[in-house]
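Only one protein chain is missing; all other protein chains are in place.
Going in written order, the chains are labelled A and B, and every chain counts its residues from 1.
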Amino acid sequence: MTVVLFQLLSGFVWGWVVALVALGLSLVYGVMRIINVAHGAFYMLGAAVGISLYEPLRSLLGSAPLAFSLVLLLAPLLVGALGALLEVTTLRPLVARGRFAMTIVATFALMLILQQGAQLLLPGVRSVPAPLSGGVELLGLRYPLYRLALAAMALLLLGLTALFLYRTRFGLWARAVRQDRELAVSVGIPAPWVYSGTFALGAGLAAAAGWLTAPVVRFDPQMGMDILLQSFLVVIVGGLGSLRGAVVAALLLRVTEGLLTVWFDPVGARALALLLMGALLLLRPHGLFGRQEAPA
Amino acid sequence: MTTALAARGVRKAFAGFRAVDGVDLALAEGEWVALIGPNGAGKTTLLNLLGGQLRPDAGAVYLGGEEITHWPAARRARAGLARTFQVPALFPELTVREHVVAARLRGRWALRFPPDAEGVEELLERCRLLERASRRAGELSHGDRRLLELAVALALEPRVLLLDEPAAGLSPAEVEGLLALLGDLRRERPSLAVLVVEHDMDVVFELADRVVVMHRGRVLAEGLPADIQRDPEVQAVYLGARGP
Partner (left out) sequence: MSRRGIRALEGMLGLLGLAALAVAPWVLNPFQLGFLLKIFIWGLFAASFDVLFGYAGLLSLGHSVYFGLGAYGAAWLTLAYGPGAFPLALTAGALAGGIAAAALGALAVRTGSHGFIILTAVSALIAFLGAQSRRDLTGGDDGLTLPAMPLALGGWEAGCADPGPAYLLALGVVVLGFWALWRLVRSPLGLALRCLRENELRAQALGYNVYALKWLAFTIAGLGAALAGALYALVNCHVSAALFSWLVSADVLIWTLFGGAGTLGGPLLGTGTFFALRELLSDLWPAGYPVLVGLALLGIARFLPRGIVGGLRELLNRQQRGEAQR
């Protein structure tokens, strides 16, 4: 019983993390109509940048939670800025020419370069200690406090992003471009700027998720690939372009995976969970909250 | 007279906007009908409902007496319903000849091409595209693309042909050529039924046995070209807005 509860809880925690990563992916897809294969690399970079900043900041400030929070602010900003730079230099010319397949190739290239760059700059596997120690008693189970905080932070960031999208001018622009690009441009919305901003936002969200999970996973330059593909599946099962669908599907995927871990080995449980989620597409080819893809 | 194509009470709404709002229409075998009306009257939507690019919310479509309302576009094409499109965007990377060959296969495929070179060359010649047969469609001029649209539709050897603004964007000389081509077609295939959406009234009056006027998703009037020209209601919504 405790095992089941533990796995259920872990599934929930990771579900929110995947939702956060998938939100960025879905936003970038919805606004720019590109499938960003480099998204997982931004997740990894969030952890990498965070690990590099954390130790110096902690000795400077003398407080682990304070340093951790500061990094949570800085890492997404830095990675987001890098994302915007990469978007302008490599993706913008392709998006402008409508070369959809080539944008996938380009983001794949960025992924290779970023991963290898992290490998060269951060040799050796490193990890950071959790800023919150201790655990919480829950129905006879002791669950690490930091993991619960992690879920809460992911949820908070999701809420902030939603607020940003629905309460700011940029959010309005992004939603307008997502709905109808040509109409948005014709009323004077600067689409290229919205693209760069959205790409930076997506990269920043992934980086935040990367740094938040850094204390509970081992850093590895390839760590973004698994979560990238999970986010892919979540975005499509939720319904391409549906933010709500992505969140629901993310929770569903990881809770299912957590439950399956009770009976299967972790790798097998993950494969099976992905398979089950994929099978959902048999019932609903356009996802849980999806509409039929408009003819291009 | 046999009915070649018919629509009964077809409706189609987009997000509440009734683009086609209960249209009845019938084409007899060998009949040439022009569909006119101001922009936004629902002409192209109706063509899409007939051609199978859209499905109606209500009503039914018949091809030669058989109900085809739920048939996909491909099946309609194989059954002899061909159409051209308003924007002549075909297969940019394929050559003109390949377009015609692909259309003549009518959705069939095998590992060998049927021995059909003469038919292809003849059709290209007739549509004045023989000289540009090895060009890619993406490199053609607008006028040639319109001709290719027509060639591709004819290659399907249709019973019913839907033409969506075949003369749009053509020079006066090109319009002359198009009319001559369509005139030949009419003589050679007397049973072919044609529904043509067109803005150019000269073309309409040259081609059509009958004119159907659409306005706000409904059929406003129909009759002989000369009668339609004199109809005060039609003049008010359409001809009056353009004519002298």
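By definition in this document, contacts are C-beta pairs under 8 Å (C-beta built on N, C-alpha and C of every residue); 3 or more make two chains touch, one makes a residue touch a chain.
As the structure is a prediction and not an experimental result, all values here were calculated from the model.
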Which of A:1, A:139, A:187 or A:267 touches the chain that is not shown? A:267
Sole touch to the unshown chain from A:93, A:159 or A:192: residue A:93
Could you pull out which residues of chain A are in touch with the chain that's been left out? 29, 35, 90, 93-94, 99, 101-106, 108-113, 115-117, 119-120, 226, 229, 232-233, 235-236, 240, 264-265, 267-268, 270-271, 274-275, 278, 281-282, 285-287, 292-293, 295-296
For chain B, which residues lie in contact with the unshown chain of the complex? 51-53, 72-75, 77-78, 82-83, 85, 89-94, 98, 101-103, 105-113, 152, 156
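Basically, only the chains that are shown with their structure count from here on.
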What whole-number Å value describes the gap between the mean CA coordinates of chain A and chain B? 49
